[in-house]
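Missing here: one protein chain of the complex. Every other protein chain is in place.
Chain naming follows the written order as A, B and C, and within any one chain the residues start at number 1.
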């Protein structure tokens, strides 16, 4: 029980961190322009920011459906991580965002298991 | 293609209607009190309001992940429909909310297929 | 009373329409690229999409604070309208988004008065 609560608190924290990283990096990438502002890259970061906030809320509310959200969140975070880390000319901001996505994907995958 | 766009527009509309129905009915049920304000009932309506708004946004953005969201949304809408329609002393507001949940569940299930 | 309910229902509808228009137009403008994808333009559309959804929720919940939200929403909608309609090479999608912003700004300004 205590174990479960620790895991969920860590997962909520990872989701809120990833939400914040993605939203901040969208602004960064739009400012950089060019390849950074490609629609597929901005869109997956918008998707990731939103699913992270939604998954966090389901856990905070103690919803019985949180595992379904965490499963989808893990998948979207993985794709966002790849879009950030695999990006041509990935800079510090994007590597930092990729790291937040990876941590969130790991936490959410554990929570969904 | 045109067929797909019609379906998605209808699904977005059903999600936004269901979001609005659930959020309004939460206030109604808290005002009624008693069985209407049970935590499990209010919580599933909060879950439903949020997943409907999130699913709508994924479709509006043209996200490739919208089908995952619609699948989860259909499941949560079904549970919310049952919580509203099967409720002891279900009144007009709850039956109307149940109907919005049923329409949204049907649209989202088709979209996720 | 009935008058007030009519106004609020119209304002909620205008907010949800504007939310949808802004979110869809972000994708359009990122796809167009160039001037359409400037950070200030994309950001005001993200701001507008979010404040419209938030204002709608406050009205749907019957919150006593909805007038504060509508006041801020009207201001952001006006700025988004100008960003869309005054845009170099504004196309049909942007003119349609500007019209949704204008309707929402008018409804929210009336609601906040």
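Keep this in mind: contacts are C-beta pairs under 8 Å (C-beta built on N, C-alpha and C of every residue); 3 or more make two chains touch, one makes a residue touch a chain.
Treat the numbers as computed from the prediction; the structure is a model and nothing was measured.
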| request: Over the full complex, note down every shown chain the hidden chain is touching. | output: A, B, C
| note | In the whole complex, of A:12, A:29, A:51 or A:101, the residue touching the missing chain would be A:12
| Among C:15, C:37, C:76 or C:105, residue touching the chain not depicted | C:76
| Thinking of the whole complex, not just what is shown, which of C:51, C:84 or C:108 touches the missing chain? | C:51
| query | Which subunit B residues touch the hidden chain? | reply | 26-27, 30-31, 33, 37-39, 42-43, 46
| remark: Had the left-out chain been drawn, it would touch subunit A at residues 12, 16, 20, 23-24, 26-27, 53, 56-57, 60-62
| message | If the hidden chain were put back, which residues of subunit C would touch it? | response | 43, 46-47, 50-51, 54, 57-58, 61-63, 65, 68-69, 72, 75-76, 79
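We take it that only the chains that are shown with their structure count from here on.
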| said: Need the CA-centroid distance for the pair subunit B / subunit C, whole Å please. | reply: 23
| request: Give, as an integer number of Å, the spacing between the C-alpha centres of subunit C and subunit A. | output: 27
| request: Could you list which residues of subunit C touch at least two other chains? | output: 26-27
